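Here's a structure for you.
Here the complex is missing one protein chain, while the rest keep their positions.
Then we have subunit A:
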Amino acid sequence: MTETSNDGQQFDRLPATADDREVEGRATREEVLNWWDQRFEIPPETFEEYSFWEKGKGKIWILRGNVASPIRIEALGMKFLRTRQEHWKPTTNAVQRFGREAEKNVIELTREQARRFVRGEDQELDWDGDWGYLVATHELAGESEPLGVGLFVHGELKSPVPKGRQRDL
(Lines give C-alpha, C1' and ligand atoms only; values in the text may rest on other atoms or scores of the structure.)
Protein backbone atom coordinates (compact mmCIF):
# COMPACT_ATOMS: atom_id res chain seq x y z
CA MET A 1 0.00 0.00 0.00
CA THR A 2 1.50 3.32 -1.03
CA GLU A 3 0.67 6.55 0.73
CA THR A 4 -0.53 9.38 -1.52
CA SER A 5 1.28 12.66 -0.89
CA ASN A 6 -0.03 16.20 -0.68
CA ASP A 7 -0.36 17.94 -4.07
CA GLY A 8 0.24 21.66 -3.59
CA GLN A 9 -1.59 22.53 -6.83
CA GLN A 10 -5.02 21.31 -5.77
CA PHE A 11 -7.51 21.50 -2.96
CA ASP A 12 -8.34 18.16 -1.29
CA ARG A 13 -11.21 17.82 1.15
CA LEU A 14 -10.02 16.76 4.60
CA PRO A 15 -10.87 13.16 5.53
CA ALA A 16 -13.64 12.88 8.11
CA THR A 17 -11.57 10.80 10.56
CA ALA A 18 -8.15 9.15 10.83
CA ASP A 19 -9.64 5.94 9.38
CA ASP A 20 -10.46 7.80 6.14
CA ARG A 21 -7.02 9.37 5.83
CA GLU A 22 -5.16 8.62 2.60
CA VAL A 23 -2.51 11.35 2.64
CA GLU A 24 0.08 11.05 5.37
CA GLY A 25 0.14 13.87 7.88
CA ARG A 26 -3.09 15.43 6.64
CA ALA A 27 -5.34 16.78 9.39
CA THR A 28 -8.84 15.29 9.62
CA ARG A 29 -12.11 17.16 9.93
CA GLU A 30 -12.53 15.62 13.37
CA GLU A 31 -9.13 16.90 14.51
CA VAL A 32 -9.84 20.39 13.21
CA LEU A 33 -13.19 20.57 15.00
CA ASN A 34 -11.60 19.20 18.20
CA TRP A 35 -8.82 21.73 18.03
CA TRP A 36 -11.18 24.73 17.92
CA ASP A 37 -13.29 23.16 20.66
CA GLN A 38 -10.38 22.38 22.98
CA ARG A 39 -8.44 25.56 22.37
CA PHE A 40 -11.27 28.13 22.30
CA GLU A 41 -14.42 26.19 23.25
CA ILE A 42 -15.93 27.00 19.89
CA PRO A 43 -18.49 24.19 19.56
CA PRO A 44 -18.10 21.81 16.59
CA GLU A 45 -21.71 22.56 15.54
CA THR A 46 -20.48 26.04 14.55
CA PHE A 47 -18.88 24.44 11.50
CA GLU A 48 -21.68 22.03 10.54
CA GLU A 49 -22.31 23.72 7.18
CA TYR A 50 -18.62 24.05 6.30
CA SER A 51 -16.11 21.81 4.57
CA PHE A 52 -12.34 21.84 5.19
CA TRP A 53 -9.63 21.60 2.55
CA GLU A 54 -5.85 21.33 2.32
CA LYS A 55 -3.88 23.10 -0.39
CA GLY A 56 -0.26 23.77 0.27
CA LYS A 57 1.29 21.60 2.93
CA GLY A 58 -0.56 22.15 6.19
CA LYS A 59 -2.68 25.07 4.94
CA ILE A 60 -6.30 24.36 5.84
CA TRP A 61 -9.08 26.32 4.11
CA ILE A 62 -12.73 26.60 5.15
CA LEU A 63 -15.58 26.66 2.63
CA ARG A 64 -19.26 27.20 3.36
CA GLY A 65 -20.88 24.26 1.61
CA ASN A 66 -19.03 21.83 -0.62
CA VAL A 67 -17.53 21.36 -4.09
CA ALA A 68 -16.00 18.38 -5.93
CA SER A 69 -12.68 17.11 -4.50
CA PRO A 70 -9.97 17.42 -5.63
CA ILE A 71 -10.31 20.79 -7.31
CA ARG A 72 -7.58 22.74 -9.09
CA ILE A 73 -8.44 26.41 -8.63
CA GLU A 74 -6.78 29.48 -7.11
CA ALA A 75 -8.62 29.80 -3.81
CA LEU A 76 -11.48 28.18 -1.95
CA GLY A 77 -13.24 29.98 0.87
CA MET A 78 -10.87 31.34 3.52
CA LYS A 79 -7.47 30.29 4.83
CA PHE A 80 -8.37 28.97 8.25
CA LEU A 81 -5.65 27.08 10.07
CA ARG A 82 -2.01 26.09 9.73
CA THR A 83 -1.34 22.45 10.63
CA ARG A 84 1.62 20.03 10.20
CA GLN A 85 3.61 21.90 12.86
CA GLU A 86 3.88 21.45 16.61
CA HIS A 87 1.35 24.17 17.42
CA TRP A 88 -1.53 24.64 15.05
CA LYS A 89 -2.16 28.29 14.22
CA PRO A 90 -5.44 29.89 13.17
CA THR A 91 -5.47 32.82 10.75
CA THR A 92 -6.35 36.39 11.73
CA ASN A 93 -9.29 36.34 9.32
CA ALA A 94 -10.66 33.07 10.71
CA VAL A 95 -10.50 34.41 14.26
CA GLN A 96 -12.20 37.65 13.23
CA ARG A 97 -14.94 35.61 11.57
CA PHE A 98 -15.47 32.80 14.07
CA GLY A 99 -13.79 34.04 17.27
CA ARG A 100 -16.98 35.62 18.62
CA GLU A 101 -18.05 32.08 19.60
CA ALA A 102 -14.94 31.51 21.72
CA GLU A 103 -15.43 30.89 25.46
CA LYS A 104 -11.85 30.02 26.41
CA ASN A 105 -8.43 31.60 25.85
CA VAL A 106 -10.02 34.94 25.04
CA ILE A 107 -8.06 38.02 26.09
CA GLU A 108 -9.93 41.33 26.29
CA LEU A 109 -7.66 44.27 25.45
CA THR A 110 -8.07 47.92 26.33
CA ARG A 111 -8.39 50.33 23.42
CA GLU A 112 -4.72 51.31 23.72
CA GLN A 113 -3.61 47.66 23.86
CA ALA A 114 -5.84 46.95 20.86
CA ARG A 115 -4.15 49.79 18.93
CA ARG A 116 -0.74 48.26 19.61
CA PHE A 117 -2.02 44.84 18.62
CA VAL A 118 -3.32 45.97 15.23
CA ARG A 119 -0.09 47.88 14.59
CA GLY A 120 1.56 44.47 14.81
CA GLU A 121 3.46 45.29 18.03
CA ASP A 122 4.29 42.80 20.77
CA GLN A 123 3.41 43.94 24.29
CA GLU A 124 3.99 42.83 27.86
CA LEU A 125 0.79 42.23 29.78
CA ASP A 126 -0.73 40.17 32.58
CA TRP A 127 -2.42 36.96 31.56
CA ASP A 128 -2.69 34.03 33.93
CA GLY A 129 -4.32 31.62 31.48
CA ASP A 130 -2.79 29.19 28.99
CA TRP A 131 0.19 30.12 26.90
CA GLY A 132 -0.19 29.83 23.16
CA TYR A 133 -2.69 31.20 20.68
CA LEU A 134 -5.43 33.42 22.11
CA VAL A 135 -8.44 35.20 20.67
CA ALA A 136 -7.63 38.89 21.23
CA THR A 137 -10.75 41.05 21.56
CA HIS A 138 -11.73 44.59 22.44
CA GLU A 139 -15.05 46.29 22.98
CA LEU A 140 -16.55 47.96 19.93
CA ALA A 141 -20.09 49.27 19.54
CA GLY A 142 -21.17 47.77 22.84
CA GLU A 143 -19.88 44.24 22.33
CA SER A 144 -16.67 42.30 22.45
CA GLU A 145 -15.21 41.93 18.95
CA PRO A 146 -12.25 39.73 17.92
CA LEU A 147 -9.20 41.61 16.62
CA GLY A 148 -7.44 38.45 15.55
CA VAL A 149 -5.21 35.76 16.97
CA GLY A 150 -2.51 36.67 19.49
CA LEU A 151 0.36 34.52 20.73
CA PHE A 152 1.02 34.66 24.48
CA VAL A 153 4.41 33.48 25.74
CA HIS A 154 6.75 34.59 28.59
CA GLY A 155 4.55 37.46 29.79
CA GLU A 156 4.23 38.91 26.30
CA LEU A 157 1.35 39.07 23.81
CA LYS A 158 2.75 38.81 20.31
CA SER A 159 0.76 40.16 17.39
CA PRO A 160 0.81 37.95 14.29
CA VAL A 161 -1.51 40.36 12.41
CA PRO A 162 -0.20 40.13 8.82
CA LYS A 163 1.43 43.25 7.36
CA GLY A 164 -1.41 43.88 4.93
CA ARG A 165 -3.97 43.81 7.76
CA GLN A 166 -2.04 46.03 10.18
CA ARG A 167 -3.35 49.54 10.84
CA ASP A 168 -2.29 52.63 12.74
CA LEU A 169 -5.54 53.60 14.43
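Everything that follows uses one rule, which is that a residue touches a chain if its C-beta (ideal position, glycine included) is under 8 Å from a C-beta of that chain, and two chains touch if they have at least 3 such contacts; residues count from 1.
Quick note on the criterion: contacts and distances are computed from a predicted model.
Missing chain, UniProt protein name, picked from "Oligopeptide transport system permease protein OppC (TC 3.A.1.5.1)", "Glutamyl-tRNA(Gln) amidotransferase subunit D", "RsmB/NOP family class I SAM-dependent RNA methyltransferase" or "Acetolactate synthase": "RsmB/NOP family class I SAM-dependent RNA methyltransferase". Residues 49-50, 62-65, 67-68, 71-79, 91, 93, 96-97, 118, 140-143, 145, 147, 164-165, 167-169 of subunit A touch the missing chain (whole complex, contact as defined above).
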